[in-house]
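Please read the structure below before turning to the comments.
For this view, one protein chain was removed and the others were kept in their places.
Chain naming follows the written order as A, B and C, and within any one chain the residues start at number 1.
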Amino acid sequence: MRRSLQIVLAAIALSIVLPLFMSLYMLRLLILTYMFVILAISWNVIGGYAKYLSLGQTVFLGITAYTSTMLFVYLGITPWLGMFVGILMSVAIAAVIGFLTFKLRDAFFALTSIAIIQVFRLLALYFKSYTGGARGIILQPRNDPINFMFLDILPYYYISLGFLVFSILLAYFLDKGKLGYYLKAIGDDELACEAIGINTLKYKIYAFMLSALIAAPVGTLYAQYIMYVTPDGVFSFPHSIKVAVMAIIGGSGTLLGPIIGASILIPLEQILTVYFSGVYGLNLVIYGVLLILVMRVIPGGIIEPLENFVKGMIKNMDAGVRETSGESLKEEKEVGG
Amino acid sequence: MKLEIRNLSVEIGELTLLKDINLTVSEGEVVGVVGPNGAGKSTLLKAIMGLINVSSGEIMYNDKKINGLPTYERVELGLALVPEGRHIFPNLTVRENLLLGAYVIRKDKKKVEERIEFVLDLFPWMRERLNQLGGNLSGGQQQMLAIARALMSNPKLLLLDEPSAGLAPIIVSDVYKVISTLKNEVGISMLLVDQNVKKTLEVSDRAYVLERGRLVLEGRPEELYKEDIVRAYMGVKV
Amino acid sequence: MVDVNLAQAIVNGLMLGGIYMALAVGLNVIFGVVKIVNFAQGEFLMLSMYSVYWLYALIYLDPILSIVLNIPISIFVGWVTFKYLVKDVVEKGDYVHIALTLGVSFMFIGLAQIFWKPIYRGIPTEYATWAISLGGVNIGVTQLLILLYGLFSAIILSIFFRWTDTGRAMRAVSQDVMASMLMGVNITKMYTLAWIIGILVTSLAGNFLATFYYIHPNVGQDIFLYAWFVVVFGGLGSHIGAVIGSIILGIVQSVATMYISADLSLVIVFLVFILLLLFRPEGLLGREVRK
Partner (left out) sequence: MMTDILNVRGITKRFGGLVALNKVTMDVHEGEILGLMGPNGSGKTTLVNVISGIYKADSGQVIYMGRDVTNLPPHKRVELGIARTFQTPRPFNSLTVLENVMMPILHFGHEPDVRGTAYKLLEFVGLEKYAESPIGKLNLAMRKKLDLARALGTKPKILMIDEIAAGLSEGEVNDMANLLMSIRDSGVTLLVIEHVIFFLRKLCDRVVVLDEGVKIAEGDVEEVIRMQEVISAYIGEVIE
């Protein structure tokens, strides 16, 4: 336990200090990765724990992005505030969607989730006079911290880091807390849940609201960072699928799985685009092949073999330490477990 | 036709369903297996058909080991099972259910028609209902259909799993009339598993009593004492 | 008097429904028998359209005539994908099916993008512009062909399922796997066959679609979402449901396009779909799927 706390603190310190020495490219890559990690964590709440395969998860990103941006452009309300309005909207809409669709299962639910994100995308396209239609809403770059706008990239980096830490904390408390238990149980066996008195619909809706809460802030961050919002960019079916795939490849239904999945796949995708810039489509092939492999070989995701590997390493390290310092067996058990 | 089971055991995980079963069915013979629920009767029939994996032992059919064969090959060899709970195809018509029963002889259209006539003679009421959906038949009719369907492939050995389960007494008598006809007039070999001890013993040439996965008694029906059987079922002397 | 515009909208909707129908029928066979929700079905259509395209571009073979070559190609593709990708996961849950077939879909789209670039291609056929005029209502010949193909495949499959031993055995498998085994049916063989038929029916729709539609690595995704809604709407596994569902959704979309807006027409289709699902989750003609 102490060791993992040390690792976490070290990681946070590194992610605060290192960017000061990084190239612009690296920073952009990190911001992108952080955003996708957050989205994958958000997906995991409903798709990983409760096993409801949502394929329209970025709908909450889109709702918040449009809300805060429109409030800013038309009413001059700072996106900092608009973000909270957007989050509230996302969470409320999650509750409504959840109430309507959680009676459906499996493919029905998956398809409906696709339908919902398409509806939002098409609505954003249709109400051109407010949303700018397909061209979207474009912001003019300027340095205006009060309105969530920076010319330098570092502020965006630290904000996304903040959001990331926030979402990991939420995921951590979910995983260790009551709701996490409920969702894992719902994912295992809904009938058995009803039999011990759990109103499963209620907790699925809570979970969807939490999942919206985690994804929503990314909407405003994305809009302010990219400086424009388009229907295809934020209500994106391909991105939604990618988010689900990252979490599944990393290990769905676990705390670390989505983080690992997104942290591997986004940089991998970027590296591939650099080295094979001409080969458009390669990243899709990689996603596809990985997904097939994971489903056929390690349905639990990369985290399964990784966890065993790390556990083995720690054991070996501790064995080495014990030989020299004669530590007790008890400690090893604590670390291993 | 000869079925010989040697030292058959079936285990699933830590659960032993059958242990060291030795059993034979000879040509033209009707063999009954009785025993309370959970004794392993259905498991035995499923193992013979290859619906469940055998842990050890041998299933010999006509002196050939059939343990590893897939179910459809066992059907091709001449085995047929009327499963517990009937399992007729509810959304197929009666005729279609019968045609599926003839799946392994489907290439021989003349033979199929012959078999249809054969089972319709056995179950005359079915003639008028050939185009009804199987799911719309009553429980007793479904049971008859399940038997008729199994007979379509002209099996050498018919396995029957709980043919009387869930049926009213009068229907049970009808089912057993059919089984007697099959025995006396058609001469087909049968392995019959049922909770209905009296009916089973009446129709069997030989019988086994199965209790908790083990064969505890074997003999001709008149050699099996009523007391022993009731004790096996109810745990009390009556 | 029926307004000519409305009549045209309905006819257009019928044609649109024809496209959906052709694809929905293939999806349905696979779902009905193998019980797999194939999220990669659209990519099989896409691959087929490319093979039609290349047969045209390289040896100048007419898209309709190339059906003859497309049949063995599609059967082979179906067989290989089932054997090496799908077979081992048939017994697994829906979650695995969806994720695995999504993976297959990505892989194919990616490969198409790598090999053929994300550019829009088309096959300039002479008959693409032919139309029949009926009292002011125009019917495109190529669209009519795909509608006919959709109806034709639905009918042929219904006949196959109703009147042949193999078709009957497949229906039996879809109702009760254990009992089908007891009838002597080789289940794996039936799954393989159903998968191949599903892929074949969808692939051949590509021959017709390629006569007037664009060819692009994403074409399957764009169309298939709607085909899926049709299938779910009509009732998973029901051929008549797929036919009726595709016609209804096609007409709703087309009429809404004419009277409201092209963008909102899809929103309306979605809303109709979602409403139906909420009140009749098994679809119009589907049977209740118990889990």
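In this section, a contact is a pair of C-beta atoms (placed from the backbone, for glycine too) under 8 Å apart; a residue touches a chain by one contact, two chains touch by 3 or more.
Computed from a predicted model, the values in this text were never measured in an experiment.
Put simply, the hidden chain is in touch with A, B once you look at the whole complex. Shown as candidates are A:3, A:103, A:128 or A:178; the residue that touches the absent chain is A:178. Only one of A:85, A:198 or A:289 touches the chain withheld from this view, namely A:198.
Those residues of subunit B that touch the chain absent from the view are 13-15, 34, 36-38, 135-136, 138-139, 162, 164-166, 168-169, 172, 194-201, 212, 226, 229-230, 233-236, 238.
Although one chain is not displayed, subunit A still touches it through residues 178, 181-182, 184-185, 187-189, 191-200, 253, 337.
Everything below uses one rule, namely that only the chains that are shown with their structure count from here on.
Compare each chain's C-alpha centroid with the centroid of every protein C-alpha atom shown, and the nearest one belongs to C. Two chains share more touching C-beta pairs than any other pair, namely A-C. Chain centres here are Cα averages; for subunit A and subunit C they lie 33 Å apart. A separation of 43 Å divides the Cα centre of subunit B from that of subunit C. The mean-CA centres of subunit A and subunit B are about 56 angstrom from one another, to the nearest whole unit. Shared interface positions of subunit C, defined as residues touching 2 or more other chains, are absent. Not a single residue position of subunit A touches two or more of the other chains.
Subunit B contributes residues 49, 51, 70-72, 75-76, 80-81, 83, 87-92, 96, 99-101, 103-104, 106, 149-150, 153 to its touches with subunit C in the complex.
Here subunit C touches subunit A in the complex through residues 37, 85, 88-89, 92-96, 98-100, 102-114, 117-118, 217, 225, 228-229, 232, 261, 263-264, 266-267, 270-271, 273-274, 277-278, 281, 291, going by the rule given at the top.
By the touch rule above, subunit A contacts subunit C in their complex via residues 51, 53, 100-101, 103-108, 110-112, 114-116, 118-119, 122-123, 125-126, 241, 245, 248, 279-292, 294-296, 299.
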